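Okay, here's the structure, questions in a sec.
The complex appears here minus one protein chain, its other protein chains still in place.
Let's turn to subunit A:
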């Protein structure tokens, strides 16, 4: 029997923990969730835009009820847990529902503080914490005219803004002498107040609310100085307290919150806690970033991987009032040992302050221009020594470091010999020299002149910042809409749409219709067009070899000495003595200098001359091999582990499924190379989670992961879904591949494509909507009907082998 996990608190931290857990160990627990609110899990942060009317409650749902269902989670909503019996290991909810647990996760969040003043329980006094609160504020704004918000912190200001947007007259009453005093210094607080006053919000600062007035419903508030303010609605946003009552009543050790260690375990080893309700190393948190870090650690331990530790977080704050840019992090006040760097431009409403101790940033407050917030935050967290960029620091990253790729400030302090582009071996000095000597202004120009960032592109950020750093103001940022290449102004999506909508069926037709600027195109657009046409009109469009790179024309990889490498397809990586013998014979016969295993479990014959290619292919064909497409933007390999048949851990026949997948998918042309893998258990020996599509067997079926890759920049795959049968794996795989074929830009790996369109959009078509999935899979199968011709056989058998041999040999 599976262990039982009960989650109390259906909020942001608790459900995030479940999500992380399901990724790691989807089948470990029978999960039951109790939530006090009547809703499934939603994004609490976005209550502010719901209040202001920018979003609807439906739009902020994070996990709908179907999510719980599809993961086999029992959900009780509107069911606050009232009893936690740790001796019997069970919980009881207010409605009498009970559940026993082997592990318990507490994520009860916080409770908004109601000030202990007369009248605080009158009708019309609300807090700002959940959907119900927002609903009552919206209702009140429809009836009443005036609102008083008690508290000038983040929540109070967002509430004031929302109510103002709903047409109320709003006054914010705040105890301190400036707004958001926990995040802002007086200067920035004053600027914030002015901006909000311009939106029609009134303020009473250094003002203490003494009582809420009214008989049944509220009519106003009275301040300590005796003045009264009329109000039909009073919002108390005076702080939050960790919701620890359930834990405390059960005898768990609590201080300000439920006390946990670095593994998010409470003093009862069966009970974990995450979120705002916990106290960790003396600190409590009220922002999601640290809670999500906690969730990861808790999930790791619930999955019994036992490797994560939570060590506390440094947090930063932004205010979500549209049009007001505000950022704060760390210690923004400083003391006698710190120095402050300040830039204050009152005319344009910009204020920046950095608190520096021993050449390291300790705190930052930005108002009006927060673009560099995340950069300063990074410098702060990493404790970066800023002495070399001091004088530039306040002007922002564009003047100093790279453009937001986390290597803040690096380029500025780099030596000229430092290599920037690893692919093309280009140093900083080469780039700055090219920029200054040749007067370059754009990324494309730098790429053209130096090749820096022209390959894998992972150094693009560094190159852009070098450019920004070197030319300063004149730097042209890469435009948002990217044309396919210099031959046209149209983007990839526009070109594809034109091909489809106007039934364009050849490269010249496309170029003519879209008024290509270069008659013959270039090495970027021709292969792209060839692919788009092939994908759109399977069976109809005749491939144009002249628009393919040599590898795809010669069906082999050109090597640096002009010879080729030949990789026969070995289905699922499973071979036989006879096949190996055949390969060995070919290698000897054609004196292949190097025979090597590839990373995808295939055998690579390196150093074959072009003239020998058709003969090598013919011999391999005779032994039953077809092309492995190791050279193409195509489906490459399906890597497998030995799985159930041999491995003592295997729970499914991964090898066979891999072979079947490869038979289904081979030969497909794709926007970029595509690699698949199938592992027979979560130990994942086939490395499925760094593949474009990876399958991992679990006891009850198969998990599908997508959009991973190895290569220059490793990206772990995203969990797509879990399915029951091998047939389903095939259907989902076909649908995913087809969606990628139809949507991705040419030369865009699945990782980049999924990042661009969003995993949710992929899930919607491949997972949630069975009809769309089937239609995609059908289109894939249809196109495979034309694609699965072995190009080697075609070339080896065709009488015309002119392109492999010299047109003439001249001897003197």
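To be clear about the criterion, contacts are C-beta pairs under 8 Å (C-beta built on N, C-alpha and C of every residue); 3 or more make two chains touch, one makes a residue touch a chain; residues count from 1.
Here is the rule we go by: contacts and distances are computed from a predicted model.
K.L.:
Name the absent chain as its UniProt record does, using one of the following: "Nitrite reductase small subunit NirD", "Ferredoxin", "Cell division topological specificity factor" or "Sugar ABC transporter permease".
P.N.:
Per the UniProt record, that chain is "Nitrite reductase small subunit NirD".
K.L.:
Of the residues A:521, A:572 or A:600, which one touches the chain left out of the display?
P.N.:
Going through A:521, A:572 or A:600 one by one, A:521 is the residue touching the chain not shown.
K.L.:
Which is it among A:113, A:394, A:558 or A:574 that touches the chain not included here?
P.N.:
Checking the options A:113, A:394, A:558 or A:574, the one contacting the hidden chain is A:558.
K.L.:
Identify the residue among A:395, A:549 or A:786 that touches the chain left out of the display.
P.N.:
A:549
K.L.:
Tell me, which residues in subunit A touch the chain that this view leaves out?
P.N.:
Touch with the absent chain occurs at residues 438, 448-449, 451, 518-523, 526, 545-550, 553-554, 558, 560, 562, 610, 802-803, 806-812.
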